[in-house]
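On to chain A.
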Amino acid sequence: MSHADNRAERICEISGSNPYMCMKCGKCSASCPSYNEMDIKPHQFVSYVLNDDIESLVKSKAAFKCLGCFACIERCPRNVQPGKLVDAARQIVEREKGGDYIQPEEIPALLGEDVPQQLLVSAFRRYRR
Partner candidate 1 sequence: MQELKNRLIQLISDGTVARVIGWKKGDMPYNPEPACFSTVEELEDFVYDGFCGANLSKMMIEVANLEGKTAVCLKPCDTYSFNQLIREHRVNRENAYIIGVGCRGKLDIEKARKAGIKGIEAIEGVGIEGEGDVTFKTIYGDKAMAYSELLLDRCHVCKGKDHMVYDEVIGESKDTADSDRFDDVKKIEAMSSAEKFAYFQNELSKCIRCNACRNVCPACSCRKCVFDNTKFDSQQRANVDSFEEKMFHIIRAFHVAGRCTDCGECSRVCPQGIPLHLFNRKFIKDIDDFYGEFQAGKDPEAQSPLTDFTFEDLEPKQAVGRGEN
Partner candidate 2 sequence: MPMNENNEFKPLIVAFCCNWCSYAGADLAGSSRLTYPENVKIIRVPCSGRVNPMFILRAFERGADGVIICGCHPGDCHYSTGNYYARRRMALLFSMLEYMGIENGRTRVEWCSAAEGAKFSKTMNEFCEKIASLGENVRLGDLRCKN
Partner candidate 3 sequence: MQRIGVFVCHCGSNIAATVDVKKVVELVRYEQGVVYADDYMYMCSEAGQQKVMEAIKEHNLTGLVICSCSPRMHEATFRACAAKAGLNPFMVEIANIREHCSWIHKDMEEATKKAVILARAAIAKVNLNTPLQEGESPVVKRALVIGGGIAGIQTALDIANAGYPVDIVEKEPSIGGRMSQLDKTFPTLDCSSCILTPKMVEVAQHPNIKIYSYSEVEKVGGFVGNFEVDIRKKARSVNEDKCTGCGVCQTKCPLGKTGKIPSEFNRGLGTRSAIYTPFAQAVPNVPVIDRENCTYFKTGKCGVCAKLCPSGCIDYEQQDQIVTEKYGAIVVATGFDIINLDKYDEYAYNTCPDVITSLELERLMNAAGPTGGHLLRMSDGKAPKDIVFIQCVGSRCADDRGKPYCSKVCCMYTAKHAMLIKDHWPEMNVTVFYIDVRTPGKNFDEFYRRAVEQYHVNYIKGQVGKVMPQADGSLIVQGSDLLDGKQIKMKADMVVLAAAVEPNKDARKIASMLTASIDNNDFLTEAHAKLRPVESPTAGIFLSGMSQGPKDIPETVSQAGAAAVKVIGLLAKDKLKTNPCTAKCDMFQCNGCSTCANVCPYGAISYEDTLVRGPGVNETRRIAKVNTALCQGCGACTSACPSGAMDLQGFSNLQIISEVDAICR
């Protein structure tokens, strides 16, 4: 990964996952509950990182369709855990905005009718630190 901006490396660093471990079994995509919503499938996330195409990832719908249900993280037999890559891509988007992190009091205003419960729960689970 010798891309100029090293975003792929940053994704690996943030996620703590090593995409080279992947054996392309597809168990992540097989486990994913929002598979049909995703333009880039969970297993493809791994190859996008390997191919240094982070631009497509951060622009994808998929990055924000992931529910964070952890099924792929739980079941990945190779410890690649694509869910963490998806998550890292989201974090990259956030960090590159350069803005402040969201304040707790801003959250209620952002919640729409169609925000899945699970997303909220998993966001708390993930960002409580």
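Heads up, the rule we're going with is that a contact is a pair of C-beta atoms (placed from the backbone, for glycine too) under 8 Å apart; a residue touches a chain by one contact, two chains touch by 3 or more; residues count from 1.
On the choice of candidates, all candidates are chains of the complex that A comes from, given by their letters.
Everything numeric here is computed off the predicted structure, so don't read it as measured data.
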Touching candidate - 1, 2 or 3 - for chain A as found in this complex: 3
Candidate 3-touching residues of chain A, taken from the complex the two chains share: 21, 23-32, 35-36, 41, 43, 71, 74-79
